[in-house]
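With one protein chain held back, the other chains of the complex are shown just where they sit.
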Amino acid sequence: MDFNLSEDRRMLSDTLRRYLTEQYDIETRNKAAYEAPFYVPEKYIEMADLGVIGAFVTEDQGGFGGQGFDITTVFEELGRAICPEPMLASLMSVRLLADLGQDAMVEDIIGGSKRPALAVFEPEAGERLADITASFANGKLTGRKSVVYGAPNADVILVAARADGKIGLYLTETAETIDYAMIDGGGAAEVILDNTAAVCLAEDSEAALEAAFDAGRLALCAEAVGAMDVLLAMTVDFMKQRQQFGRPIAVFQALQHRVVDMAIEIEQCRSITVLAASHLASDQRAKYVAMAKNLIGRTSVKLSEEVIQLHGGIGMTWEYPGAHYAKRLTMIDHQLGDALIQLHKVMHAA
Amino acid sequence: MDFNLSEDRRMLSDTLRRYLTEQYDIETRNKAAYEAPFYVPEKYIEMADLGVIGAFVTEDQGGFGGQGFDITTVFEELGRAICPEPMLASLMSVRLLADLGQDAMVEDIIGGSKRPALAVFEPEAGERLADITASFANGKLTGRKSVVYGAPNADVILVAARADGKIGLYLTETAETIDYAMIDGGGAAEVILDNTAAVCLAEDSEAALEAAFDAGRLALCAEAVGAMDVLLAMTVDFMKQRQQFGRPIAVFQALQHRVVDMAIEIEQCRSITVLAASHLASDQRAKYVAMAKNLIGRTSVKLSEEVIQLHGGIGMTWEYPGAHYAKRLTMIDHQLGDALIQLHKVMHAA
Amino acid sequence: MDLQFTKEEEDFRDEVKAFLRDNLPKDIQRKVRNNTPLDKADYENWHAIMQSRNWLGMTWPVEHGGPGWNNYQRHIVGEETALAYAPRLVAFGVAMLGPVLLKFGTEEQKADILPGILDGIDWWCQGYSEPGAGSDLASLKTRAVRDGDDYIINGQKTWTTLGQYANKIFCLVRTDAAAKAQEGISFILVDLDTPGIEMRPIKLIEGGHEVNEVFFTDVRVPVSNLVGKENEGWTIAKYLLTHERTNIAGTGFAIRDLAALKALAAKTIRNGKPLIEDPLFAKEIAETEIDLEAIRITNLRVLSESETGAASGYESSMLKIKGTVIVQRLNSLTRQALGAAAAPFPAEKLPANALTVPEDAAAAAAAYFNNRKLSIFGGSNEIQRNIIAKDLFRG
Partner (left out) sequence: MDLQFTKEEEDFRDEVKAFLRDNLPKDIQRKVRNNTPLDKADYENWHAIMQSRNWLGMTWPVEHGGPGWNNYQRHIVGEETALAYAPRLVAFGVAMLGPVLLKFGTEEQKADILPGILDGIDWWCQGYSEPGAGSDLASLKTRAVRDGDDYIINGQKTWTTLGQYANKIFCLVRTDAAAKAQEGISFILVDLDTPGIEMRPIKLIEGGHEVNEVFFTDVRVPVSNLVGKENEGWTIAKYLLTHERTNIAGTGFAIRDLAALKALAAKTIRNGKPLIEDPLFAKEIAETEIDLEAIRITNLRVLSESETGAASGYESSMLKIKGTVIVQRLNSLTRQALGAAAAPFPAEKLPANALTVPEDAAAAAAAYFNNRKLSIFGGSNEIQRNIIAKDLFRG
């Protein structure tokens, strides 16, 4: 049994942390997160150069990672900086493309010269593949995709669409998008498919899409753990400095115990994320990823609420970095299925 | 709008509180609660003389109450003393009998000379009338009833049983019982019906039984509110006296805030019980009683756990009265459908 | 025991409903429903409409231009205005300074200032909190030093709500630096046009601008602007804090938001069926509804008591804590109900055709974050717990 990162992952983790510390302080982050294209293209390429995207796929596929722990290593660091670069989109897309043997495109994506997004879910429907109505026929896509992460400024968009009753994967470079910042920063878009030219990558991609989403969910869990660690430390620091009634509020036992309960839950989140990462390639993947995303969702929302409350008004301000961590942690629960959806999966897996 | 008890109810409340304070201290209570017949027959009759049972039915029916607030007035006082006298059985039974015009028996019950129990639910089935399998034919009852409150030593047992597809109400004086104390005190029994002689009181009693159970649920809510008030006061007193680290533990803010949260919830329980009482005769009865019993169940279990924890080891001892209040409050949730069952009703009523 | 409103009270409720139906401007109502921030004109417009019936000064006696309502009437108005998606009244003049002047002000101050609150000439804001004095308000440091017939004020206030629209501010200032914390504080009125005042916006977590910092540098204010006696301002602050505030539990907002949540959950598809049919989500709604029914009765119980005696600090603290918890839980469930669609920011800037998120729920996440303030301001829920604990464990 060994809970330490391998040498390679430790190096990637250190490099990435140093890069983000130097290049992505909170002011830079907030500017990037809310101004179109909602990330910094040069920084995206620099991060690709550091090997961030290569870590998402295996050596066979042209990368140097691809395991659960590679993903968690990268995303925990991204979470520590609440980095808005669209790595979630890149992760899910590059793994799909790599599995389909799109070696040339995978190489471009790993290098950062091409950036992909993945458009699956639709307005007026739940987040289930079964609810997809977008369709592909005669080389054209028709339909509407909503909340497509990383779509602003993306070079290619992978689209899940129906043809002959199956849900396949299609690639377009010409889809119209309505771009917006997300409330917690970073970009997403509505994707409008109106006889949009596309090529078919695979005719039946349901299983592959589920696997890609589970990799995305695992990434979100790790991102949350990184953000929670930092937010807890910020809160502790704040409480040691903030004076009320002639004493630092860190001495008030009622507040201390609440912070302790959060600290314990963060360790629980770290553990369940490790467990899910270890199962990313097993036949228990779906269950353990759902468990992890459920616990992360429960904890991250509660943590955010507690942290804002413990800071008082200061935790409510845009100027205070912790507020952005709290927002990100809350909104993570909205991505790729919230705690409730994951809990249903666990209940049905049992 | 007026949240004060009427003059008559105030008098009943005062009289009953005085009686219980004088006659039902905790040692008396614990002895009665765990030694067969698990109550004190003389005291039962004295309480009947005080008008406790008369308060359960209307003047037309030979009593002097019968409204929701009459029930809550009595049971709040019983709860303050966690009195094990089998008034819940008497309440549900006498209301059923009064509605069926069984005037002579009602008179005996109000006077305390006859004591009834109500046997409805069965082992190996949920607590739904639909699940009843006991049957009546040719003047005989067959089946098994479980956890029949107040059955030990009862003079008559009302039995819900099937005949011709309907659930009717039957009366027997000769049923065999397996008596036991309940873990929180007071008596219940398994009732064995093996060609047991009985008379038919009504052939179709489903609606009447639901109404009687709702009256019972309301009573349990009020009992819980009374017990919670006393338990909170005991906990506050304990915390003011118990010294640790050179100070009364009442000064520790983390503990204070937990007590405050309980105190608030107790007020919420009082309010929802008042609301349910006001609806006992309305067409919204089932919904508001379910709401009340749900909130009571959620709160009473949580309160019991918190109180034991706040007392440390002392709250775990038989000798400490608060432990018996905590047990009673926990087990109230097990009677006549727990918080989860009530919540389902609320969800379906919405 | 009688939980019913009287016939007169129900008639009054009908009158309020009719008034709102006929007079609440549709554009303002829509903004409130959609969680779109109101602008200055919206507030002024709504105040003027309420004042057209003499309903603005809710707690004021008739002789000063108020409606002379009792607790129940104020409760009914609070509930109905919330249900109708009317704006909250801007409390600082109407519900705070007004009652303070009526109790502590000189006749001259009443005559000078009260009319301006009702007729909309003056927009008051509040200068209480400071960067180092939040929950511990009594540690405030802004100083007012006597200089002839003036005070000279130096210091900084913060969390000044809607200060960007105000022309006046009432402040707590320290007039005796030597006195113990609460004893050297005075309550003073300041014209925001006075030289030396600078107001700077504070951007909140969800991106909105509703609070401000106010900096005072050698601001000269006449002594006659003092309300009450010098160094007795804490009495006034406490009066306001424990003053019976009808609407503190916010049950009207909760009832409204619960109905909206149910409607949203009924039209939101999740896992292939309406979200409201998901038992796990329905459980959250049902529990919240039960909690709400209970606080509604608790609120009426407190109202009924305070019609005879005064509501204690204990009771308003209890209503504040539980009321904010319920509203915040509803905000959270509404946010959750949107799923992935809660993401866009700022929701109101998206093209109308951009997303199939119901217009009235598009800003649900922003509203959720913004309403975290409910358990912080006006005495945080932790401070309220301390108040209750003091009462519970006294003696």
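A, B and C label the chains in the order they appear, each numbered from 1.
In this section, a residue touches a chain if its C-beta (ideal position, glycine included) is under 8 Å from a C-beta of that chain, and two chains touch if they have at least 3 such contacts.
All values reported here derive from a predicted model rather than from experimental measurement.
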item: Chains on display which the left-out chain touches in the complete complex; value: A, B, C
item: Residue of B:92, B:106 or B:147 touching the missing chain in the full complex; value: B:147
item: Listed residues A:69, A:136, A:213 or A:325, member touching the removed chain; value: A:69
item: Chain not shown, touching residues in chain B; value: 34, 121, 123-128, 130-131, 144, 146-147, 178, 180-184, 188, 190, 243-246, 254-255, 301, 305, 308-309, 312-313, 315-319, 323, 326-327, 330-331, 333-336, 338, 340-341, 343-344
item: Where the unshown chain meets chain C, residue by residue; value: 279-280, 283
item: Where the missing chain touches chain A, by residue; value: 1-6, 9, 69, 236, 239-240, 250, 253, 256-257, 259-261, 263-264, 267-272, 274-275, 277-278, 288, 291, 294-295, 298, 343, 346-347, 350
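Quick note on the criterion: only the chains that are shown with their structure count from here on.
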item: Most widely separated chain from chain A, with each centre as the mean of CA atoms; value: B
item: Per-chain Cα centre nearest the global Cα centre, belonging to chain; value: C
item: Distance from the mean Cα position of chain B to that of chain A, given in whole angstrom; value: 52
item: Centroid distance [mean C-alpha coordinates] between chain C and chain A, Å; value: 37
item: Residues of chain B engaged with two or more neighbouring chains; value: 253, 256-257
item: Chain C, residues touching no fewer than two other chains; value: 382, 385
